[in-house]
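Here the complex is missing a single protein chain, while all its other protein chains stay put.
By letter and in written order, the chains are A and B; residue numbering begins at 1 in each of them.
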Amino acid sequence: MKSDNTFRNISVSLISIWLGIFALLAFLLVVLLSFMKNDSTTIFSWQFTLDNYAALFSSLYALVFAKSFYIAGACTFFCILLGYPFAYILARKVERWKEPLLLFLIIPFWTSSLIRSYAMVAILKTKGVLNNVLMHLGIIHHPLQLLFTNSAVMIALVYNLLPFMILPLYANLEKFDNRLIEAARDLGAGKIKTFTKIILPLSLPGIVAGSILVFLPAMTLFYIPDLLGGAKALLLGNLIENQFLLTNNWPLGSAISVTLTLIMGVMLIAHWLTSKNRERGDFL
Amino acid sequence: MSEQIVLEIKDVSKSFNDQIILDNINLKIKHGEFLTLLGPSGCGKTTLLRMISGFEEPSSGSIFIDGKDAKGLPPHERHVHTVFQSYALFPHMTVFDNVAFGLRCSNTPEKDVKPRVLEALRMVKLEHFGNRKPAQLSGGQQQRVAIARAVVNRPLVLLLDEPLSSLDYRLRKTMQMELRQLQRTLGITFIFVTHDQEEALSMSDRVVVMSDGSITQIGTPRQVYEEPSCLSVAKFIGEVNIFETTVSSINDDKITVDIEGMAHAYPNRHHFSIGDKALVLVRPEDVRIFDSKEVKETENMYRGIVEDFTYKGTTVDLLVRLDTGKVISTTEFFDEDDDSLVYTLGEKVWLHWVNGWEVVLPYEE
Partner (left out) sequence: MNNSKARIIDKLYLALIYLFFYLPISVLIFYSFNNSSYSLVWHGFTTNWYHNLFQDSNLWIAAAHSLLIGTLAATMATIIGTLAAVSLYRYRFMGKNFLNGMVFILIVTPDIVMGISLLLLFSIANMPLGFWSLLLAHITFCIPFVVVTVYSRISGMDKNIFEAAKDLGARESTIFRKITFPLLLPAIISGILLSFTLSFDDVMISYFVSGPGFEILPLKIYSMARLGVKPELNALCSVTFTLTLFLVILSQRFTRKSS
């Protein structure tokens, strides 16, 4: 029936081939490599092994995993804690200046996170802005060692990733049907009950979507510990980076990456489960 | 309207993923005819329209347009154009450019484009709106642009997919008249899809009633209303009182049935045998109602009490419970001089209907 399919065929093949090679094939190679034996001279040797995955359970790597999980989890928690009220107020309480306020929220989303991390270094330095202000105010008398601590990494991560929590939450709460709240109040639910029984459950897809966008980068933004942190191999990201660029153990680095992808898979399934009966949660 | 067949649908079926959407459709459409496909949503009428326009191909069967098999012909080579439900006007183009789009696609010389577009716009009374964007027009005006855009190519057949469904009631009524007039002026065959029976009855030369992927009846508006071929058509086209009964005797091509305790004799059109179950359908407006003062002779009349009445401006609708317990709905038209149309709840009334105005059908669930 369609006499000219050329346009469609070109468009579909272009995207399929491109993503097929540079995303799918490239990732499948990582999966493949994660089951190969390490060989420091030729990247890998054609020998099937599960050693790389077994190594992840060794105390050394398990510790990094645990730490990374802990940091990313805490970062996600703080982002929800700080971001939820923010998104809620912005979506439901603000009437004027909404457009520029939104724009100011979107800007950090797109601008360089490296530059923003670097700016954080200037704030947290021993002779940096924060210490100076605190000393001037008389709150502290000696400058605090902030930089090169895990707290600094945490602050920088939250600083970098908070917009990624707020935006999906905002998108979710923005669409929220006010009549549901009115109905709940009408039926005698108090403010707290309305929040815990109506608003919170319905914004769950937003929370999960935001958590995906925060948790995964929080485990992998290797330059943040690099610029602000003490321990070098603090995050999974640093660990992967080291395997590929320092110790040249690509198969192990691949195994870590595959594990990371599995974590992502679990989170995506969680997102799918929380949002499947509702409108599709917006990510961006 | 001539007897020349402009479009023939022959044994057409369509299925999607093993689900039958249309089942063996046969239909001949005459040149210059205003034909309506009427049915509830999901009955397959839009799919049929899309196959005529060429957006979908039948799974089996053929469609002949002007005598030629349309198989494999893309939409624009079919001399059939569509007016979409949402109008589908190009929002970034002016009204003029919208109407000119088809002409320019077929490489019509620009000097011919202008007069033809203006002519089409004049036909829909929008000749002064050429420079506007669709968003600057009202719903009815957008509708007319969509029609102008579709007729400027002088198609043989114009397909209209529920084009009035997004207009408000009054505008709808106006557009129904305008469309009918336009169709007569243009002399183009219109195939109009709707789920609104009133719209179908008031506009069409012929109505095709569809349900569940097949055609249940084809006929003039009067035929489908007064002589529905089956229960579903009767129910879909207007309200109806249904009596279940059994044929008790047959003589001289007449059957006798018992309706709520009274015997009626009807012509045996459906070849009933004795003992067959049958349905007798009576439209509410065919039922005559009298209060006890008005009647002397109550033979062949049913007695009942008024259970409910609704005043509707030009009519009064009543629900009457017969002595047998059966509830009948009736509609009476106001007559200025008649003040007898005032009833009270519980009032005793008498009713009957003119023999011959009912429809007798074989029994079905």
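To be clear about the criterion, a contact is a pair of C-beta atoms (placed from the backbone, for glycine too) under 8 Å apart; a residue touches a chain by one contact, two chains touch by 3 or more.
Keep in mind it's a predicted model, so treat the numbers as computed, not measured.
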item: Residue among A:123, A:152, A:207 or A:234 that touches the chain left out of view; value: A:123
item: Sites on subunit A contacted by the missing partner chain, in the whole complex; value: 4-8, 10-12, 14-16, 18-19, 21-27, 29-30, 33, 43, 82, 85-86, 89-90, 93-94, 99, 101, 103-108, 110-123, 125, 127-129, 132, 159, 162-163, 212-213, 216-217, 219-223, 226-227, 237, 240-241, 244-245, 250, 253-254, 257, 260-261, 264, 268, 283-284
item: Sites on subunit B contacted by the missing partner chain, in the whole complex; value: 53-55, 74-77, 81-82, 84-92, 101-102, 105-106, 149-150, 153
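Criterion: only the chains that are shown with their structure count from here on.
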item: Subunit A and subunit B, separation of their C-alpha mean positions in angstrom; value: 57
